[in-house]
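Only one structure is covered here, and it is reproduced in the block below.
Here the complex is missing one protein chain, while the rest keep their positions.
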Amino acid sequence: MEIDVVGRAAPVRDVLAPAPQPAAPGRSRWRGWLTGYAFVAPAVALFLLMGLYTIGYGVSLSFAEWNGFTPTWEWVGLDNYLDLLYRDPGLAPGLHRAALNTAVVMVVVPLGTIVLALPLAVLLNRVTRLRGLLRSVFFLPYVTSGIAVYYAWRYLLEPEGPINFLLRSLGLGGLARPQGFLADPATALPTLIVIMIWSAVPVAMLLYLAGLQSINPNVVEAAQMDGASPARVVRHIVWPLLRPITAAIVLLGLRDSMQGFQIFLVMTDGGPAGHTDVLGLQAYHLAFFKGLSSTLGLASALGWMIFLAALALTLLNARTLRSGR
Amino acid sequence: MSAATTAAPPAARGRAPGARAGAVRLVGLAALALYAAVSLYPFLWMVSGAFKDRFEILAGGHLIPVRPTLDTLLQTWSELRFLDYFLNSLRVTGFTVLGVLAVYSLASYAFAVLDFPGRRALFWFFVGLLFVPGITVLLPVVILENRLGILGTHLGLVLPFVNGTAPLTVLMLTNAFRSVPRELHDAARVDGAGEARIFWRVYLPLSRPTMITVAVLVAVPTWNEYVLTRVSLTEESRYTLPLALESLATGNVPQYNEIMAGSLIIVVPVIVLFLALQRYFVSGLAGAVKD
Partner (left out) sequence: MTGARPLSSHRRAVAAVTAVLLALVCAACSSGGGGATSAGGGAALEMWTFKRTHLDALKQAAREFQRQTGVAVDVQAVTPDDAFTAKVQSAAQTRSLPDVLEVHAGGEDFRIGGAGLLADLAGDFPAAALGRFLGDTPRAGLVTEERKRQVKELKDAEMGSLFSIPFTAGTFGIVYAHREKLEAAGLDPAVPPKTWQEFIRYLKATTGADPRRGGLALGLKVSQVGFNWIYSQLAFAHLGKERYQRLFARGAAQGFASPDGAETLALYGELTPYWMPGTTALGIDEADVAFAQGKAAFNVGGTFTLAFLAQNGVKPGDLISFPIPPPDGAKVADLRLAPLALTGLSVTSTSGDRAAAVKWVDFLTSPAGAGIFAKAALDLPATDLGADAEKLVGADLAALQRYFTGPADSTFDAADGTFRPPGYDEAKIGPVLLKLSPLRETDPVRTGAQLDAVLGDMWKSTS
């Protein structure tokens, strides 16, 4: 399943740039090709089995109206897309609101992740003694992320939960939420965003740390001896190395915020009163929580719109970060 | 590993000497310690809750249990059949990781090292799948698997999980194989080794940190996967841990101490796995970053 099963690392770069093999003549070239196909065969076979049918099915369903039971689909063309976007007054407003929440998540989560992860990586890079231990501790939120830790958070965030308790005992009772953090419309979405950042920081921090460590100290030293200001060192030596990492973090953050909804499903289910509704969750509700009414096509259409938006944003992201070179 | 032994970079050296540097250092350490506390916080309460009995958990408030008890954990583990669920999870995650490594290391080798028409297109095709939202294929997967007769089985989870990890895995492994010096490949060819042999003897051993990184990056979300699992598994004896936790939390008389015990059972194996593989994992990630 695509949902959250893929990890969150690996910067994109043009791994295929040069053609790897010198052209061999005749028979051996054919043999080489065959070997290549043999190596990709299992992956392609698996895709043909699990991917092709499901994607094809999903795409065609997005142009139909169906409740999962009738023997035939009713083809409706682009109706599902248009209804979702603006036409159906019963659907569009809810969707706009979810899109807005998704947009907030999409901007704040990657940004927050970077704002926390980069300084942490810099600090960690300077510490020598406890680095291993700290790195392990910092990594806990990633390895534990999932339904188990969401339940722990729910407990922490309850009206009589430890976080309110902590705030009150620190004399910060004014910050405590008597309704709990998830039931309170003012804090529900921000709280979920904080938790998403909390689970995204570890990988980002580790990537930055690896990037910082790959900076050649001699180059930095030489630059400093030449009288380069710290700002120049950062701009010309450090940042070029960190930029691809940042791009990867932003990319994966975008993807997670657009498609991931596990945390919303487990923690709030979109509540209170839609304050934490996001697009992925809406699609899930349309698909499975409508008392078997014919909204499967709508769910699928929404999913593909998310796909297109994610793709567009990624290309844009790649372009801006490249042109910043 | 280089990551652990590299000395502090010179940026830290040769700055304002004496007291000010000390203060800066202290603030830095304090910030690190604070974030360590933030990272640990929910986890500490999870442990604390798991060691409380059902009366104490309702009282709330304090972190350290007044009357710590092992009963909650033992009960959750044995009576609530978490051992079975644990084994189910282990099976699903194990198969998925093995499948991912087997299928996509082969494909990535082809993308990185071999040459054949359509190589580039196929590569970008697999990477592009990254953006296919799971929700759009969720129902088709369920329908397809019902047709194939594997709905609700562990195989029915493993296949889509493996397929779903294609994009990032292919990206990372292709990257890793590309960074193996080409001369090694050519030399092996001259010695008469076939591609399969070169793949197995040269590329796989040299890419071990990346393979392990991929394994961890696949294992963690698979271990926690909840959505496809939830709509496809219906037989309780096949439940994985997240589903067992969900049914514990929404079933009769759910108490937070039991939920925390169940959660603890879920997260501890992943933590152990990570700590054991951390060395490779960090250098694998570092390898993915280096140009």
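We just call them A and B in the order they show up, numbering each chain from 1.
Definition applied: a contact is a pair of C-beta atoms (placed from the backbone, for glycine too) under 8 Å apart; a residue touches a chain by one contact, two chains touch by 3 or more.
What you are looking at is a predicted structure, and each value in this text was computed from that prediction instead of being measured.
Novice: Could you tell me which of the visible chains the hidden chain touches?
Specialist: Counted over the whole complex, the chain not pictured touches A, B.
Novice: Which chain B residues would touch the chain omitted from the figure, given the whole complex?
Specialist: Residues 58, 91, 94-95, 98, 102, 138-139, 142-143, 145-147, 149-156, 158, 200-202, 205-206, 208-209, 230-235, 238, 246-247, 250-254 of chain B touch the chain that is not shown.
Novice: By the contact definition given up top, give the residues of chain A that touch the hidden chain.
Specialist: For chain A, the residues touching the absent chain are 67-71, 88-90, 94, 154, 158-160, 178-180, 182-183, 185, 268-269, 271-274, 284, 288-289, 291-294, 296.
Just so we're on the same page, only the chains that are shown with their structure count from here on.
Novice: Could you list, by residue number, the parts of chain A that touch chain B in their complex?
Specialist: For chain A paired with chain B, touching residues are 1-13, 15-16, 19-21, 32-37, 39-40, 42-44, 46-47, 49-51, 53-55, 57-58, 61-62, 68, 116, 119-120, 123-128, 131-132, 134-149, 151-153, 155-156, 160-162, 165, 198, 202-203, 206-207, 209-215, 217, 220-221, 224, 230, 233, 244-245, 255, 258-259, 261-262, 265-266, 280, 283-284, 287-288, 296, 299-300, 302-304, 306-307, 310-311, 314.
Novice: Using the touch definition up top, name the residues of chain B that touch chain A in the complex.
Specialist: Chain B residues touching chain A: 2-4, 6-12, 14, 25, 28-29, 31-32, 35-36, 38-43, 45-46, 49, 60-61, 63, 96, 102-104, 106-107, 109-117, 119-120, 122-123, 126-141, 143-144, 159-172, 174-175, 178, 182, 195, 199, 213-214, 216-218, 220-228, 231, 241-242, 245-246, 249, 256, 259-260, 262-264, 266-267, 270-271, 273-275, 278, 282, 285-286, 288-291.
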